[in-house]
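Note that this complex is displayed minus one protein chain, with the remaining chains in position.
Chain nomenclature is as follows: A and B, assigned in order of appearance, with residue numbering initiated at 1 for each chain independently.
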Amino acid sequence: MIRPVDNPFASRYVEALPFRCAASNLDDLIDRLVSQQGRGAVVGPHGSGKTTLAEALAQRVGGDIVRIHLGTETRQPLTSTIRSLPRVVEPRHTIVLDGAEQLGPVAWWRTWRQLRSAGTVVITGHKPGRLPVIHECSTDPDLLRELVAELSPEIVETFDLDELFSRHQGNLRLCFRELYDVCATSEG
Amino acid sequence: MSELRIDLDGNRSHFLPGDDVAGRVVWRLTEPSEALELRLFWHTSGKGTEDVVIARSHRFDAPGTYGEQEFRFRLPAGPYSFSGTLITLAWSLELVSLPGEGTERVDIVVAPTPVEVRLQSLGRPPKSEIIRIGPVRR
Partner (left out) sequence: MALKLDIERGGPIGASGDSAAGKGCLTLFFMVFLGMGLAATAAVGFQAAREAAVWLWPKTPCLVRASGVDTTGDDAAPYQPTICFEYTVDGRSREGRTVSRGDLSSSIYDDARRIADRFPAGSRTACRINPEDPNEAVLEARPPFIAFAALLTLIFVAVGAGGLWMVWRPRRDDQGSATRSISQRAGGVSGAKVELVVGLIFTAVGGVLTVLLLVIPLARLALAANWVETPAEVISSTVRSWSTDDGTSHRADVLYTYEAGGRSWMSNRRSFFSLSSSDVDDCRDIVERYHEGRSVSCWVDPDDPSASVLDRAFRPVYLIGLFPLVFLIVGLALLAHSRRRRPSTIPGDPPTSFGGDTEVAAEVTLEPASGPVAKVIAMTVAALLWNGIVSIFVWQVVEGFRNGSPEWFLTLFMIPFVLVGVALIGGVLYAVLGVANPRPRLVIAPSSPRLGGRLRLSWTFSGAVGRIERLTMTLEGYEKATYRRGTDTTTDRDVFASTTLVDTASEWEIANGTAETDIPVDTMHSFRSDNNAVVWSIHVHGEVPRWPDVIEAFTLEVRPLSRRELLP
């Protein structure tokens, strides 16, 4: 039985996958971000790579990266999560705010007051609205096949990835989690 | 190029919980660093988000560009190194240069057995998904 750390679909390997997009490359998106004065939103449905892209953009921009993740099961109240921002936000800071749609209008306004001094702010959400969109993430079976090939070429040969993609309605995260179970239960 | 090295006494890689992890750290740096920090930690990987917990650490201030130092850490009683279906928990020693990127890591096994504990899946979730923790009365 394969060890979780060796499972090709363990979270560490999935999260290390670089952002991939047929329509644009990372340089184009960086240029767009810069043209928007370092403010931008990455939007898309669940499991479409928003967090991955936001992280890639932040890494490319550099600076002191501060990540805030607002989930539906955030452990701390939103206010104390926002309080984890640096005491003084400066142009050297690159802020990644993952799950910005979790913030109501008042919470967003309060957060934005603190963030606006940052050099770069990238937020993720399910739909546009708060900041100009840098990229709208979407998925297709070919993308899934490409990513799975990078993690485990054997699975591409033996597993019906099109059916998997269709069953999870394009949510790549759910696809990877099912493939984790497939590898975990397979012999050898 | 900078070199960081961790040498464990007797080249051991397996330890019983509660054992002392002892050895020597050796460094040769191209530029002096503020400090070196040796960390004994465990981390999880698998299907869930990874956790990292530092059990012990020791800081060497103003290490200069080269040198060596002995160290000794007492391991806690747990958690054991183990691998199941969803989680692998592994122990490591890591030497980092502060600030900077230089790191060196050595993996060890902390368990009652010579290898990590292996858990065999029964292929199902628990009978009750919702667990209530009973208040304890003594």
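Here are a few things to note about the model shown:
In this text, contacts are C-beta pairs under 8 Å (C-beta built on N, C-alpha and C of every residue); 3 or more make two chains touch, one makes a residue touch a chain.
The structure displayed is predicted, hence computed values, not measured ones.
Although one chain is not drawn, the whole complex shows that of A:Arg92, A:Lys127 or A:Arg167 it is A:Arg92 that touches it. Mapped onto chain A, contacts with the missing chain fall at residues 11, 15, 46-47, 50-51, 63-67, 69-73, 75-76, 82-90, 92-93, 98-99, 101-102, 113-114, 117, 124, 173, 177. Although one chain is not shown, part of chain B still touches it, namely residues 16-18, 37, 39, 41-44, 46-55, 57, 76-80, 82, 84-87, 89, 92, 94, 96, 103-105, 112-113, 117, 119-138.
Just so we're on the same page, only the chains that are shown with their structure count from here on.
Between the CA-based centres of chain A and chain B the separation comes to 28 Å, rounded to the whole angstrom. Those residues of chain B whose C-beta lies close enough to touch chain A in the complex are 45-50, 83-88, 90, 118, 120-121, 123.
Interface residues of chain A, counted against chain B in their complex, comprise 1, 3-7, 10-12, 177, 180, 184-185.
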